[in-house]
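Missing here: one protein chain of the complex. Every other protein chain is in place.
When the chains are written out, they are named A, B and C in that same order, and each has its own residue count from 1.
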């Protein structure tokens, strides 16, 4: 408590306004931390200053980190160190979360103790990539903090040009739609690729996300260089009795389900209360299953569709990931999948320019080159539509 | 007939195969011409040679033309002049057709006489741009041929970097859908822009096409730098009695019309045989009118939508033209339209690189720049959707 | 005498039959009586019958005189041509309609091409007159139309079907928005004849003419070098320089594109898309091409809903199903890798097996 005397509690008239209203207030959280930690106090003060100035007050600094790791820490420095000395250095640790963000309270409490000891006492649960974000500490505290984290079994996540911390949806943990074991697969890949995760050696960041079905609850398609999405190859399981129950309960099957089926492959006979699905035409969009989970279930021949190239806009515009494998069985030890990941990363590593994401490289060198390099055959499922332009550059080999 | 003795009738075993079959044969046509003209004979021979060699035998030569004109003639030379002397020079004249390709037989016969006198006796009715193509004659014949054409009132069309011969659909001549007088407008524009048509002075070719309604029977949207498409701003005229007649005649209004309305703005009451259109939501796609012309008619407040930028793929890929004016009244003397055309051409002329079409220039400098230059306000009708990328480069003026 | 210039085309009004003069812009509705025969009814009650006849487009002056004779006999001397190069006989006297059709049938003029038919193939010059063709135009058109003849004469299709042909990437036929497009393609860069280049070409102009910057000077040979990786076979260099011919019996051939449309009826215009990257030039009748076109059209005709254009049908069933039903092999050439490529990739796990 000696700390407390050092500085008066911060005056934050602007931020105080954000303690009003029903939604939980991050300002209240900052004040709670500030009651214990100088760092949190100065963070509040600097933020109040930012609210006045309408600009941020952080700058980039040298690379900081912990022994044996190339990533996992984001270095950050105040651009007003004299005014806010406690956050002159204020680095973030990215800590790898457990699959599906499941915790027991014991582990979480241990984590809190470590962070109260070494850092600001503030965190993000979680970061947008999925890590536990330990928000701000001094350079000198990084190694001791990591050592204590290691003690309780928490390792670092990714940052910089490495494989970023992969994430997955709750999947088999609590979801009947899961076509693959997202949690186990995530853990296995994370362990298999510890080196890629912890030691930046790629041209740029590479993100892997895993969703158990096309609902894509971890937003893998727009946010990952490599997206693994559960799906099935056979037919939707339909329980006629349960279908009838929905109808009897007054649920509008014709209007809410059949009419919204994108492939129009369902037919509903109101009289006999029978629902038919032309499975060959179904594209597995999940809509009908989402609306009638008691009556309709995903198929039984399960696996995943693999898509690559998703990313945010820097530099050439955002990309959604693209189908490169329509269907792959996903079972331990996941050999086929890992061989593909290795080939993809190897090709990207060899050909990618610095700060060039996988999707951008594919666009620069051509999908054709990529498919050849990783040994995947062209199939119509890869495209929304074939090319509309005549600019195919023929390989002399092809012209005989 | 002295000519005939000069050479035996050509032997064309391969081409002869194309005299078989029910579709009219161009080979037969060539033979008919060959019976009179050396040029046509050698054309047949060279073509037979091409069929054997599986390649063409023409090459480009110097520019040829007629006095006072910069375009209208396509110079062409055989690359086997010794073997086919009569087509060593074989230039094409592009002759401006009448609006809507309407003819009386007197004019057509006069045209035939002139062409038998000066050329190969072969033509295309018509070229893909719409001209009468007089197919092949010697350099020395070009001027005399043009002089005789002038006598009978036929002028040249466009070629090279000029306004190409504009074209239009049959419109008011024979179509109840025509929302603008395509034939008169075409004639007026052709006369107003004779200089632009006959003396290449643009960065590249510029094409204008006019369709009387969104059915676009001259394919203006994909084929013209400036497309003028008739449309209306009020409501579809609906004759309830005729609607009922269609229904009574067994026509499936629900299935063939209402269900295919892209905006779903129609409702059909089978019992009372009444059809309702929510005109505010109608996008004037023409489908319902096309299927029930007796019952439904285009609106009465007529005008045109102006689109620009359409073209074939060379060099950056094909473009469809884009809406820049959702609605413009089109009435003689067409002042508003001509002022717009002048502004567009002026901007393109000033900024376009050599061989850069209007659409490519707009893409290079930005739609924003184009709209500003020609003084058109941004409206949502111009886009399918707003931008999905954050790369707007702010003008310092805008940031205050 | 000094040549007059800029007097423009003949004034169209002098070319209109009296019934059109009278009812100009006053048409009320039309009916499709049977394939090739339309009647347009004016507010005044007057009627105009149109008989549409297929043409080879490449015609002799004799043929023009023949159709003029017909127009004189049945149409008071008036006729027109369409935007797809068919002839339209404009009849104002009902009594003359059937005799005209009988005469046309008897003399081998195909009547049809209206409504849900395959109408004439918009096409280009090919080996007849151009210098950059990768295939012939008139020959393929003749072979294909012979094959599709019944579809021109009769209404056996669910909707319009526009077939177009262009003999090189310049796409003079504007094939890029056709239900079925036949496009000639070169697949080899120009083969340089250094003597001709040295003797007859302006090196700088040739270099400047290349849109992809594939050509550079070769000091050694005092001629040119083409960077084959960059060449997209446009033939602009050949236009400038006869020493750089592109045409090659093995390299040249035909590609097939489908699903385009022009009208905005129901759905907006669409580009045609590549489905068969290469078929050989096999004159005089291009059997591989005619078979491919027929297969595509008949597969569509068999599966599409009424009023569903080729592209609308494919949008409904999906491209994966299109390749399935037509039995066309999906080749790597079909996958876009040009400037807008990402827009064509599939960004969802939803598709059909």
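Everything below uses one rule, namely that contacts are C-beta pairs under 8 Å (C-beta built on N, C-alpha and C of every residue); 3 or more make two chains touch, one makes a residue touch a chain.
Given the structure is predicted, the values throughout are model-derived calculations rather than measurements.
The chain not shown here makes contact, within the complete complex, with A, B, C.
Only one of the listed residues, A:9, A:240 or A:313, touches the absent chain: A:313. Per the touch definition above, the residue from C:269, C:284 or C:311 contacting the chain not shown is C:269. Contact residues of chain B toward the unshown chain are 214, 221, 229, 231, 233, 262-264, 280-285, 305, 307, 309-310, 319-323, 326-327, 359, 363, 366-368, 371, 378-394, 396, 398-400. Listed here are the chain C residues that touch the chain not shown: 264, 268-269, 339-340, 342-343, 346-350.
Not every partner is drawn; the one left out touches chain A at residues 14-15, 17-18, 20-27, 29-30, 32-33, 40, 43, 47, 50-51, 53-60, 66-69, 74, 76, 79, 90, 92, 96-109, 111-112, 115-116, 121-126, 128, 130, 135-136, 143, 146-147, 150, 153-155, 167, 169-170, 172-176, 178, 181, 183, 187, 190-191, 194-195, 198, 214-219, 221-223, 256, 260-262, 285-287, 290-291, 293-294, 297, 312-318, 320, 355.
The rule is short, and it goes like this: only the chains that are shown with their structure count from here on.
Spacing of chain B relative to chain C, judged by their CA centroids, is 12 angstrom. For this pair, chain A with chain B, the centres built from the Cα atoms lie 52 Å apart.
Among all residues of chain C, those that touch two or more other chains are 169, 171, 176, 271, 338-340.
Multi-chain contact residues of chain B (touching two or more other chains) are listed as 313, 317-318.
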